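Excluded from the complex is one protein chain; the other protein chains are retained at their positions.
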Amino acid sequence: MTTEALLVTALLLPLAGGLCIILTGRQPNLREACTLVTSGLLCLAVITMLFRVLDGARPEYILVEMLPGLAIHFEVEPLGMLFATIAAVLWPINSVYSIGYMRGNKEKNQTRFYFFFAVAIFGAMGVAFAGNLVTLFLCYEVLTLSTFPLVAHKGNDAARDGGRVYLGILLATSIGLLLPAIVWTWNVAGTVTFTAGGILADRLAGPALTVLALMYLLGIGKAAVMPVHRWLPAAMVAPTPVSALLHAVAVVKAGVFSVVKVTVYILGIDHVAGAPGIHWLLWLAGFTVIVASLVALRQDNLKKRLAYSTVSQLSYVVLGTMLLAPISIVGAALHILAHAFGKITLFFAAGSIYTSSKKTEVSQLDGIARRMPWTMTAFAIGALSMIGVPPAAGFVSKWYLLTGAIEAEQLVAVGVIVVSTLLNAAYFVPIIYVAFFRRESSESMLTYGEAPWPVVAAVCATAAITVSLFLFPGLALELVHRIPT
Amino acid sequence: MTIGHLPALQVVIPLLAAPVCFLLGRWPRLAWLLASAVAWTTLVIAIGLWLQVREGGTISYAFGGWAPPWGIEYAVDRLNVLVLLIVSGIAAVIFSGSWESVRQEIPESRQALLFTNLLLCLAGLLGITITGDAFNLFVLLEISSLSTYALISLGRDRRALTASFQYLIMGTIGATFILIGVGILYMLTGTLNMADLAHRLGGLQGSRAMHTAYGFLVIGIGLKLAMFPLHLWLPNAYAYAPSVVSAFIAATATKVAVYVMVRYLYTVFGPEFAFSAMYVQWLFIPVGIIAVLFTSIVALFQHDIKRMLAYSSVAQIGYMLVGIGLVNVTGLTGALLHVFNHALMKGALFLALAAICFRIGNPRIENIRGIARQMPWTMAAFVGGGLSLIGVPLTAGFISKWYLILAAVERGWWPVVAVVVIASLIAVIYVWRVVEAAYLHPRPEDAETVAEAPPALLAVTWALVLANVWFGVNPGLVTSLASGAAEALFGGYLP
Partner (left out) sequence: MGFSLFNYWVVILLMMAGFYTVIASGNLVKKIVGLNIFQTSVFIMYISIGKVFGGSVPILAANTDLYSNPLPHVLILTAIVVGVATTSLALSLAIRIREAYGTVEENDILEISRREDDEE
């Protein structure tokens, strides 16, 4: 297959899979087979493409040109390839997990669930491969809309309220800020195509550039920079596989990925570094890192705590981007990768705990590691990655981020990274401690063991990848070093 | 031979078919077939005219062989061929899918009357669009208006009668204002032919009488196109009319009025007079902005979905006024595109609503809870139309809003950009209310189970939804027509 054909395949596969899922909705086993086969094929296609991109291929595909210069245009470059690979590798693992989880919890409307999941993956692929801002915007919205039914899956009032906040904030920021920012960019640059080195040099400078950068940063609400982070905790009403893949990987990573992509390919890091007051954006990200960590400390609900941890970790990526140094951009890209695998492990573990014991609060986890040793070991690895301790992937990315901050002589950023590492430890270590070393309280004498095997297998797989990304970071490093900073 | 007479046939065929339709009173189904066939014929004629205009520029047709400016001239250029295509296309689609809905909502004795009036209305709207004669325009405007009043009064609810009466009073005042304006223009120039009027008015720039005529015409047409705050007749009229009628007039009537406004401002008075001497943009911009924001917010609080869409229509007309008021080619292109695209989206939405009414009767938000499971295709069509209304890329609505935003940016009027964006957000909310009710709420226990709408109605609804997508993906055809028309209308005038 040519690389162009692979690109089209990668975009179409999830949609085709979604169609199969609807058609086979009556027979659950066949339907799940559809999901697994599609996700497997997608993973294969994307990995094949990954190696071609490493060899220097840059496939592109133009679907339609609506108005002159305004096209639905896909083009693969290293950063997008990284994001696509993360999503495509995690989809099959997550599908195995979903099957275990959804059946274990006897959730309703499973056909709808798998269908919109496939559409969401399509959205993520579209965001990853978007060749211009309009395509990015469109796929970004596909992702928003297709994940709404997943967030509000339970259909009760709490789910609807959560869903409303989710949709409200994401749509309001994207239509209210991102779209005008795109129109503005189009107006000054005459193009919205992603170009190495940015398209705004000589065209926009001064405070206006800072305002534009801020519009992008807050308009991409999925990056969850405060004050537009509220949707992420609200989305935690979703079933855990959704929180895991979408709110640790696809949706939030689409957000920070878009921030990095816009900064590198539209604003241009060298150009935007000269904008007055641009360091305020850095400080905003730093503020989010610290405050979200502090809020996470106070959450007893495990998923909420993970959600605020995500808010904080996403801002690491933004922080790395806003340092506007090549090495910190590498760190940011690596952190997208490291956090994806670490956080999905944590969410999988949380879902695993819920499936077998129905426990949702941190304070209920005393001694749980004895009953669920695999799950909790994986949880520990995920937590180490979040904190940034070897042997987990988080260490590598934090290393680069810290180096970038020191090189850029941004002491504030260095301080933020150090303090937040301590805070991360403060909210994860106690969980590990009580789970492994405290005795189970006597009243909860329910008998339960590990979760169903697909769930455990998925948790262990992602934990293993988290460790191996630390041990063998070569491939990832090679890819991110190709980002034209 | 016939080709040369196409402009006349465009209007005469539906006008003559109307009484035949009336004679078929006992066989309403035949009346429906005749009306649909005529509507399709007018579409074919409009396409024929479009092909001619595309190649040879403007067509001038002298009615009865009396040469203009003495006789009545029918003139077709890129501007009105666009409107002809919309009106006849929408009529063809809506008429063909209307049978089931009409049969259910209208007593049998009046079904043929409904089709008669639809044909008269179609003839009037096409005539307004194609005619080059100011007085002829008034007569055809009244033909379409009178038949619209009658159509609205056929609604099931008795409030349709009062809505129709209110529209009749306001519409007649508007038409009389237009008549006064035309009278004064005739006194000044001794001609009724628009091109001739334009020519002669060129030498009368400072005349007080011309200013008066201008004022009467702008207000009169403003009433017809539901310019805020002259829109009061519209929500009730759309809400209580029979579903099919709502779909037809919502998609066409106000669009034709917008066309008349553009025609008078640009062709008859000329942009120089309208914008540099009379500053009409300082009327249209604030009025348009208030319409967009205020009526969008009012739409949020409606329980009746038809009324909600009606208020949304007033807001969309606000966009068109803003587009005209921006006084640049891009803005006028945006306004003309929005005329076209809004016809498509509102047609689709009102037809989807007609399908809902067909099954559940009263289209209130409470009544459609959980209906998406029972009528999946209908609700999917509603969502499609709604996306276009919001202006999501890849739908037609995006294209016109894109042009409007570009035009505002060209002028450097950022608040206008903000207004367009904010109103789109409000549109998200009111479309969302319907989606949430239909998709996310369970069907109430006591509600009856309903089936999917009849296939004919669904087919035409989806035809319009797909048209929204098609013109969102391939807008080149329409944008070139609209921008060509806009450039010709400005004719080198720079604000």
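Quick notes
Chains: A and B, in written order; residue numbering restarts at 1 for each.
Rule of thumb we're sticking to: a contact is a pair of C-beta atoms (placed from the backbone, for glycine too) under 8 Å apart; a residue touches a chain by one contact, two chains touch by 3 or more.
Computed from a predicted model, the values in this text were never measured in an experiment.
Judged over the whole assembly, touch between the missing chain and the shown ones holds for B. Taking the complete complex into account, B:Val139 is the one of B:Val139, B:Leu300 or B:Ile360 that touches the chain left out. Checked against the full complex, the one of B:Val53, B:Leu122 or B:Ala150 touching the unshown chain is B:Ala150. Checked against the full complex, the candidates B:Ile169, B:Leu204 or B:Leu477 give a single residue touching the omitted chain, namely B:Ile169. Considering B:Ile47, B:Ile180 or B:Ile290, the position touching the chain not shown turns out to be B:Ile180 (whole complex).
In the full complex, chain B touches the omitted chain through residues 135, 138-139, 142, 146, 149-150, 153, 158-159, 161-162, 164-165, 168-169, 172-173, 176, 179-180, 183, 186-187, 192, 303, 364.
Here, only the chains that are shown with their structure count from here on.
Per-chain CA centroids place chain A at a distance of 45 Å from chain B.
Chain A contributes residues 64, 66-67, 70, 72, 134, 137-138, 141, 149, 152, 155, 160, 163, 167, 171-172, 175-176, 179-180, 183-184, 186-187 to its touches with chain B in the complex.
The residues of chain B lying in touch with chain A in their complex are 392-394, 399, 402, 405-406, 409, 417-418, 421-422, 424-425, 428, 432, 436, 439-440, 442, 472-476, 479.
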